[in-house]
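Quick one: the structure is below, questions incoming.
A single protein chain has been removed from this complex, and every other one stays in its place.
The chains carry the letters A and B, assigned in the order they are written, with residues numbered from 1 in each.
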Amino acid sequence: MIRETGKASRLRGLMRGAAVLALALAGSLCSRAADAPQIQKDQVQLDVSKAGPRAVESLTQHGILRDYGSAWTSLAHALEFNTLDPLDGPFVGTAKKWLTERVLGQQRSGLRSRYQDQSHKLQAIFYAPEGDVIELHDTAEYRLQVLDGAKAVHDERVVVHYVVLMTPGADRWVIRQLQAVSQF
Amino acid sequence: MNRALLIILIAATALLMAVAFFMPAGPGATVGVASGSALPGFSPKANTPEQAMANVLLDVKRRNWDRAFVGVSKTSGVDERAFIEDWTGSSGSLRTFSNLEGFESRPLHATNDEAQMRVRLHWSTPVGPEEEARDFRLMREGDTWKVVWPHTETASVPAQVIPVDYLRWDLVSGGAEDEWGARNVDAPHVRILSMNAVQAGDGSVVMGEVVNEDTIPAFVNVNATVVDGSGNAIDEESSFDKIAHILLPKQVSPYRVDFPQISLQRVKNVRMDVKATLVPASADPVIGVMDQRLEPDAQGKNVLRGNLFNESGQTVNIPHVVASFYDNNGKVVWVADGYVERALLPQSSEPFAVEVPRALVGKVQNFHVVVNQYSLGRS
Partner (left out) sequence: MRRLLLLCAGAVLLAGASAGQELRVPPSVSAGEDATISTAGSGQATFYVVGPGVASKSSVNLGEEIQLHGQDLRNAGHYMAIVCSSTCQSASFYVIAAKPTNLSFLVHPSRVPVGQENAVSGVALPFDTFHNLVLSPAEVNFTMNAANAALFSRSVHMQQGIGWFRTSSGKTAGTVRVVASVADLSARRAVQQVASDPCNLRMQGQRTAKGITVQTEPVRDCSGNPVSDGTIVSFGAVTANGRSTVDAPIKHGVARAQIEGSGAAVVSVASGVVIGNELHIGAQQ
């Protein structure tokens, strides 16, 4: 019968702990890798000083910041992994239709698109008297990668100007129109 | 050795079965689910008022109507059909969807030939468990006791034609593919008139009144979120059935939102959210609330009682009463509700009662009753 000394036992315990920690860390890293990158809170800025005729309420401002950022995270996820689920909720109407068609097109041709290191400078330029629609100008900057299978066919840091229409949904602001323009 | 053990076990089982079979249910205060004969079809002889009552109620519970009716005194003046209808309900009322789950009885007083018993009946219903208290008179007939079944007055509506000024709102809603903004109709404008949060038992209750300020009917639901000192939401609940959901223009309804496990001590703020949606609705039937008064009931509880009067020509299958109680400053201090077991037939009345907590009896200066109606096959 082999008896462990106290020191060896402690060492084994430590190694076991380290292994568990390493596994947990690896798991967390893997799960992160599988997700599309989250947009940092400070990477979405909103200026409401020029909005009218209705002044943008503080709660609305926070809601738009939160929901616009989260919509772009969903967009990035949908276009990177060619899945339609993330589009349910943050997008409605034309915006949802276009993104859905884009995902289906990518699925057919074996393409994927990555939107990385996003930053969005939003300016509210119109907020309806009844608060049922807001028009935003977004100067978006991101690294756009287009992949054919595993091969990157395009990789560029771009600045794109978007005209955005958002409307209040049941529990959040949703994007109805997301239309890029050459300039505002 | 094994054979001896087997014989002992069989003998003990037989003995216990015999004891259970022949031993009458005790005359104690509680007779119900756990009591009565162990074998269906055999009832102990009704040689005490308690046993007679228990026999009838156990057979009612099992829906052995013929056997139950044997325990009813001939002097009652009710036929078996009326007896059955008393238990099973009619006209799609709440009682028709309910089952007797158990009962407790206790004697109020007794002589050699006559006794009075108070029975608490426990019903399971589609709107949750309900409790009913009824007093019964029992008489000795020979060597057995029988229940004198109270004759229940059922509304009898004569055949007639009742003209209706039909007023109804239908809703034409756009499909998902409709052009944006083309078929929008604003949701009804509904406002919370008052809100009051109080401690109730171990939990807390948020209550008040809500009004439809619009010119169309609204389907209304009130949600409340209780928030702690750090601004974190502790829980969120809705008014569920403690509200009149469909409000006609200018109609006011009480609402009550219960947080059974959350002490008011923990709550620093309450966030209210009233949701109003467009629904098809009818202005009928109109139900009047007659002879409302606060008084103690037979069990000493304080109740608001009155009669519901159906002014229309439609049967209301399940009437539901929601009442708000105000203090002398007009503040809502309690909201209570209750379902009426019987259907409310056209041009007829049914009594109702809702309980007022003992602690609030002195505070209550005024009250307001609204009536929800659930009618089969109609919205």
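In the analysis below, a residue touches a chain if its C-beta (ideal position, glycine included) is under 8 Å from a C-beta of that chain, and two chains touch if they have at least 3 such contacts.
All of these numbers come straight from a predicted model, not from anything done at the bench.
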item: Interface partners of the hidden chain - shown chains only, full complex considered; value: A, B
item: Chain not shown, touching residues in chain B; value: 165, 167, 169, 179-182, 184-186, 189, 211, 214-217, 248-251, 283, 286-293, 306-307, 309, 311, 349, 368-370
item: On chain A, residues whose C-beta touches the chain left out of the figure; value: 53, 93-94, 97-99, 101-103, 105-106, 108-111, 113, 125-126, 128-130, 132-133, 135, 137, 144, 146, 148, 153-154, 156, 158, 160, 163, 165, 177-182, 184
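Just so we're on the same page, only the chains that are shown with their structure count from here on.
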item: Geometric centre distance via CA averages, chain B-chain A, whole Å; value: 51
